[in-house]
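Worksheet: the structure to be examined is printed underneath.
Just one protein chain is left out here, and the rest sit where they should.
So, subunit A:
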Amino acid sequence: MDPNIIREEEIEQLLAGLLDLYGYDFTNYARASLRRRINRIMIVDKLPSFAELFYKIKSDPAYLKHFVAEVTVNVTEMFRDPQVYATIRREVLPVLATYPFIRIWHAGCATGEEVYSMAILLEESGLLHKSLLYATDLNHNMVEQVRSGIFPMRHMKQYSENYIAAGGKQDFSQYYTAKYDRAVFSSTLRKKLIVATHNLVSDSSFNEFQMIFCRNVLIYFDKTLQEKVLQLLDNSLEQRGFLVLGTKENLRFSAIAPGYLPLAPKDKIWRKRQ
């Protein structure tokens, strides 16, 4: 892929347009990755020039949706990094079990695989009945997808292996019904989800949670935006609550770091101090 199809000033023009016209603020996204994704969209969509791309974004609402969904990364899987879920099962769930009511936020949930993973853990620990899992993403399409609980059947073998690596003891296939090439997850899991659009860049805190997942979201932001989002997460987490980031993400550069104790440094799970 030619990394130079789109020029730096064209990116600036595009980002300013997206913000002015639609309120999508990508200006503090990490630039190297953003540039790569915009280039990729232009190649995949066979757009010969920046002018063409910009015109489509301005004139075609369906294309705008498509662009936003493609420029943001929505790659995820169930029980991704199984050892993280093993740690949650072992060390976090026993603490959550002591609360009368459990609220968990999956911030930037994409297609929702991690939300369902957590719902399965809670169900197996007998905690799902007193839990609510809030799943938010800036993409409206993603939100619909999470609500449906329908995932491609072809991924189930991998997810089942992840589930077992995460300490799962049941038959993973009991959680879904196969319908042709789709796996429809059970309504027991779905009815505890609250799904909504929420933009971490521009929206504010909307509740207090005992646990927040924000995995592989911060890597797409520059340091300024990372800090802003971490402050938002901090404001949304109760004292003694748990924060879970992606396995290559870190709190260490943040002003909120002193307020947190590492629970499992390799798994990137922190606990907020009192």
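Quick notes
The working rule: a residue touches a chain if its C-beta (ideal position, glycine included) is under 8 Å from a C-beta of that chain, and two chains touch if they have at least 3 such contacts; residues count from 1.
Simple rule for what comes next: contacts and distances are computed from a predicted model.
One subunit of the complex is not drawn; among "protein-glutamate methylesterase", "GntR family transcriptional regulator", "2-oxoglutarate ferredoxin oxidoreductase subunit beta" or "YeeE/YedE family protein", its UniProt record names it "protein-glutamate methylesterase". Within the complete assembly, A:Arg36 is the residue of A:Arg36, A:Arg90, A:His129 or A:Lys157 that touches the hidden chain.
For the chain missing from the display, the contacting residue among A:Lys223, A:Arg240 or A:Arg273 is A:Lys223, taking the whole complex into account. Of the residues in subunit A, those that touch the hidden partner chain are 1-4, 30-33, 35-37, 73, 75, 81-83, 216, 218-220, 222-223, 226, 246, 248-250, 253.
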